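What follows is a single structure, and I will ask about it in a moment.
With one protein chain removed, the remaining protein chains of the complex are shown where they sit.
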Amino acid sequence: MSTTKPVNQKAWWLVLPVVICVAFSAVLPLMTVVNYSLQDIISPERRVFVGTEWFVAAMRDEELHGALWRQLTFSLAVLAVEIPLGIMLALSMPAKGWKASAVLVVVSLSLLIPWNVVGTIWQIYGRADIGLLGAMLQKMGFDYSYTGNATHAWITVLTMDVWHWTPLVALLCYAGLRSIPDAYYQAASIDGASRFAVFRYIQLPKMRGVLMIAVLLRFMDSFMIYTEPFVLTGGGPGNATTFLSEYLTQKAVGQFDVGPAAAFSLIYFLIILLLCFILYNWMQRVGTASKEGAGHE
Amino acid sequence: MNENRFRMRTLFLIAYIVFALLPIYWMVNMSFKTNEEILSSFSFFPQHFTWHNYRTIFTDASWYSGYINSLIIVAINMTISITVALPAAYAFSRYSFLGDKHLFFWLLTNRMTPPAVFLLPFFQLYTTLGLMDTHIAVALAHLVFNVPLAVWILEGFMSGIPREIDETAYIDGYSFPRFFLTIFLPLIKAGVGVTAFFCFMFSWVELLLARTLTSVDAKPIVATMTRTVSASGMDWATLAAAGVLTILPGAVVIWFVRHYIAKGFAMGRV
Partner (left out) sequence: MFDWMVWTTPVAVFFTSIALMLAGMTVWEIKSPTILRKGFLPIATTRGDRLFIGLLGAAYINLAFVGLAGKFAAWFQLEQEPSVWISFAISMVVLVLVMRKG
């Protein structure tokens, strides 16, 4: 947001509907969660104030630590695979012509598939008896089973996420690449710059902004992943793919432990709030940096 | 050397596309087989091509009502989201006002908060209001992430329209509503389209809230599909067909907004 915009407090009236809407569906629930987190709710009529007990329990809950740890490892693995792959993909996508549009549509296809269907697709695809991937791995001599083996399940969920979201990274990088004027490349080729030099000194700096956004978006989104692993593995085998959202849902809906679930929700919310703050400040910075070179598609 | 590099890139691209398309193809393939064929033989093409699975979905009320419910929920949600987001996005893109940045940040946090956090209160809230198992409940619950998203995308598109246009219109004596509806809205048509698309997407695929807030009458297709998953004796063929049908609306919409989709994603606002 640039500073040249005229100050007009009446703009609040335009924002009011959104504020009311979101307050109804976010602030009221949040207040309720805070209420829940301090009480032991046996039934709507019988509830006891327990103070910080649930927070203490949540902070010392080994299972929660396990879920948080798995979540972090998973999110980092997602970044480690998707970011380089996305960059490579963006670099290899054609720049113009019908081929560019065709590739663009094909690549973005997986982004537009409903998340539960992503789970279903991989559920089918990975089965050793009926799925192509599972059957091929079996043929190659792996005793592959995402329902029985924890490591396999984890890798399958990761592969699924890579399949699902790498295109987002690629599209962002692609947009960054397209904003580089041809003159840069011409100058580089006159200088006889190597392929790597072009990447390192022309393309990478131009992609830096979008790349940061990609990293943070992927981190945040993988941090709240729920639907796909739920459909694919249901959090199992054991708890190998029980990530934070899954664990929270199990507690809240499965066991109906309202108090502990609420305390956990708040802790989760605080983590998200911190990540969001970092993301927002990054975007602001990237936004103001790229506005000077605005006008590109 | 140039030639070589070109080939390497193309090879990589083709490899990726195969990786991307094969799982989808496999599901489409399965949706045309019978359950017996799926379990007994293994082939790249259906040996006994059948429309049976699709017929099941279109004739069995427990399946097709899922699609109808989903469409109703998405339509309500999309209408509300875009209606409230338009003026707000205009305010954010044109004026600065007290607390605008903090407000924007607050909206962003709602987009990023996992729905699981709000699950229990939503359940209580809609039970109290007597809205459980209705379309409106799910549509309202989905506002929590779609409204911020809509504001965000629209703000991006609106900021691309020069402010001089507004000023000229006001000098010419246009009132704000008239200017907004007759001049400004047509200018950001594409933005509204992309926003609608993303609202559609995220509401269409959301599973957790939709599953918790509905039981029978308003059960959307995503929830119906998980029910089949947990049923005894997997009905893989019908599941695959349902999956294909769930992709289709998105595929149709993407065709209309294909020129803007990259831009929508590229704003980093999804």
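Each chain carries a letter (A and B) given by its place in the written order, and its residues are counted from 1.
As a working rule, a contact is a pair of C-beta atoms (placed from the backbone, for glycine too) under 8 Å apart; a residue touches a chain by one contact, two chains touch by 3 or more.
Quick caveat: nothing in here was measured; it's all calculated off a predicted structure.
S.K.: Considering the whole complex, which of A:102, A:187 or A:273 touches the chain not shown?
M.R.: In the complete complex, the chain left out is touched by residue A:273.
S.K.: Looking beyond the chains shown, say which of B:10, B:127, B:182 or B:215 touches the absent one.
M.R.: Answering carefully, the residue with contact to the hidden chain is B:127.
S.K.: Among A:16, A:34, A:137 or A:202, which one touches the chain that has been omitted from the display?
M.R.: Counting the whole complex, the residue in contact with the absent chain is A:34.
S.K.: Name every residue on chain B in touch with the hidden partner chain.
M.R.: Residues 98-99, 101-102, 121, 124-125, 127-128 of chain B touch the chain absent from view.
S.K.: Name, in rising order, the residues on chain A that touch the hidden chain in the full complex.
M.R.: Residues of chain A in touch with the missing chain: 28, 31-32, 34-36, 38-39, 41, 44, 47, 49, 52, 55-56, 59-60, 267, 270, 273-274, 277, 281.
We take it that only the chains that are shown with their structure count from here on.
S.K.: Give every residue of chain B touching chain A within the complex, in rising order.
M.R.: Its residues touching chain A are 5, 9-10, 12-13, 16-17, 19-24, 26-27, 30, 38-39, 42, 80, 83-85, 87-88, 90-92, 94-98, 100-101, 103-110, 112-122, 124-125, 140-141, 143-144, 147-148, 151, 201, 204-208, 212, 222, 225-226, 229, 236, 239-240, 243, 246-247, 250-251, 254, 258, 261-263, 265-266, 268, 270.
S.K.: Could you list, by residue number, the parts of chain A that touch chain B in their complex?
M.R.: Contacts found on chain A: 1, 3, 5-12, 14-15, 17-19, 21-22, 24-26, 28-30, 32-33, 36, 88-89, 91-93, 101, 103-117, 120-125, 129-133, 135, 163, 167-168, 171-172, 174-175, 195, 210, 213-214, 217, 220, 223-224, 226-227, 230-231, 244-245, 248-249, 252-253, 258, 261-262, 265, 268-269, 272-273, 275-277, 279-280, 283, 297.
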